[in-house]
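Everything on this sheet refers to the single structure shown next.
Just one protein chain is left out here, and the rest sit where they should.
And now, chain A:
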Amino acid sequence: MTTIRRFSCNDLLRFASVNLDHLTETFNMSFYMTYMARWPDYFHVAEAPGGKIMGYIMGKVEGQGESWHGHVTAVTVAPEYRRQQLAKKLMNLLEDVSDKIDKAYFVDLFVRASNTPAIKMYEKLDYVIYRRVLRYYSGEEDGLDMRKALSRDVERKSIIPLKRPVTPDELEYD
């Protein structure tokens, strides 16, 4: 049961049950507010009956030419609301905005190479591992750059996996 709406500042004061989860990073204020100010359509929250926050997604749109793409910065769901495909709904929403409003070519995201459950989930949502980014996380753990092509990328060129891993400084956007 999901009322999905734009994320607002006041939600920051109500999302502890989501963010206390150890895998969910609590960023500094300018991070959240920059996303809200620049990409308000990419920052959504799901609310349960009674107003509890179930989870949220934050992302952005960036790139040039055929790399114009939506990016998922964070997607997270509170323990109480897991295992009911909420992350999928939130991802679909972001993909929709990227596809229909911003006419992006693809959506991408980064995930820790060790985070098997998340990788499996993204694969179920039709994301493919596009490339491995060496020591992407704090210079220690590798990240996987996963992508899903959108309707504008008719030939699905954006998701043809790269053969070799890249280093963080080779990334076009961070």
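Please note the rule applied: contacts are C-beta pairs under 8 Å (C-beta built on N, C-alpha and C of every residue); 3 or more make two chains touch, one makes a residue touch a chain; residues count from 1.
Heads up, the rule we're going with is that contacts and distances are computed from a predicted model.
Trainee: Of the options "DNA replication complex GINS protein SLD5", "Checkpoint protein", "60S ribosome subunit biogenesis protein NIP7 homolog" or "Phagocyte signaling-impaired protein isoform X1", which is the UniProt protein name for the chain that has been left out of view?
Mentor: For the chain not displayed, UniProt's protein name is "Phagocyte signaling-impaired protein isoform X1".
Trainee: Which residue numbers on chain A touch the omitted chain?
Mentor: Those residues of chain A that touch the unshown chain are 1-4, 8-10, 12-14, 16-17, 19-23, 26-30, 32-34, 36-38, 40, 47-52, 54, 79-85, 97, 100-101, 115-117.
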